[in-house]
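A single protein chain has been removed from this complex, and every other one stays in its place.
Let's look at subunit A:
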Amino acid sequence: MNVTRPARCLLCSFSRAATPGTRVPRRQFHPTPASLTNRKPKFPNVKSSPGENFKPYTEEQKAELAKQYTEAQMAAINAGEAAIDPKDLADQLHERSDPMSFKYLDDFSVIEPGIDHHQRAPLSNSDFKFQFKNNDDFAEDFGRFIAEMPDDATGADFVRWADNLRVTKGKEENELNAPSALVPDFFGPGETIDEPSVSEQKTAAELGVKERSAEAEEMTDALKSLLLATGYTERQVKDLRTKTLVMHSVTNQTRLGKVRRAYRLSIAGNGNGLLGIGEAKSDEAADAKIQSQYRAIRNMQPIPRYENRTIYGDVKGKVGATSLQLMHRPPGFGLRVQHLIYEMCRAGGIHDLSARTGRSRNPMNTVKAAYEALMSQRNPDQIAHALGRKLVDVRKVYYAGKV
């Protein structure tokens, strides 16, 4: 007896008809639809004869039809008859009964905004600077209509003009073929809600280039010395990923009173293995930020990365009361770390990592400890040298270096 079936009265089973099997399995915990259609028919030798309902018209029927339709329509009917095999109709023209069939009848010739793929109104149609016409504009339009009116004008001309009269100034498409709320503007590839569309970005970049070239003439001394020290071009410095992670003010107590200054700690990286941190203090917050970023760029050092995605082994770092542990992780794991370390990983180009920050979680010390931990990685080649043994990366060996 099947344990999962509830116990029933023994006599009941005689009186009841055999339980019809459920046509669709009740519990579908998997996305694959039940393959009902693939079942073999119960009686494979019994088939509905193809073409039974789709016989060609007889001559009599055609004569009847000719009374209803024009010659051109009859020609179309005959052409259709000749073009389509009745057997194909019998095979293909039937209601679908498979699980993926639609629950409603539709010819799918119309795009439904909520159901179908979104149809965008062309971006070029929108014009955000449109204005409604005022009375003077309408008067001007009417004056133009009067001036261009032919000699034999009728009332129909006026009606046509009134129908085509626009009520806004600006792009014509914006009024006549405006983006609809029913057909919402979904984002195109590479487009976000904050940023303009790709075409607009291009113009912005072009504009930016011009501004930058103007800026280049008034390059600051700090930037000049940075470029001199690092050998980077201004373009390369701009492309580096810098982020200010810690910002607070510090106070120096003198006999004149408290002297407050702004403290900033920034990181800089190229997203591909270089990472540096820099800190700066200044009376001006903006100045401290720039200084710390430039120092971070100067301090950039290569961080060892395993397969350019994670670290070699688990490492620990400790600064002050902040002690943390960075752990290597398999491909696709992601960065499951706190935000400060996350930013450092993004800047340094580490993609799989997890971290545990014990004891204090002071932001400044966390960044420093994470940097220390990243730098304290031991290179397997050096370990092999030190031990005097041959160390082999098994992943590389198994996958022929294609990992």
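Here, a residue touches a chain if its C-beta (ideal position, glycine included) is under 8 Å from a C-beta of that chain, and two chains touch if they have at least 3 such contacts; residues count from 1.
Definition applied: contacts and distances are computed from a predicted model.
There's a gap in the complex where one chain should be. From "Late endosomal/lysosomal adaptor and MAPK and MTOR activator 5", "Small ribosomal subunit protein uS8m", "Trafficking protein particle complex subunit 2-like protein" or "Geranylgeranyl transferase type-2 subunit alpha", what does UniProt name that chain?
"Small ribosomal subunit protein uS8m"
Looking at A:Y232, A:Y312 or A:Y342, which residue reaches the missing chain?
A:Y312
Which candidate, A:K103, A:K129, A:R235 or A:R389, sits in contact with the chain we can't see?
A:R389
In the full complex, which residues of subunit A touch the absent chain?
Touching the chain left out of view, subunit A contributes residues 312-315, 327-328, 378, 380, 382-383, 385-389, 391.
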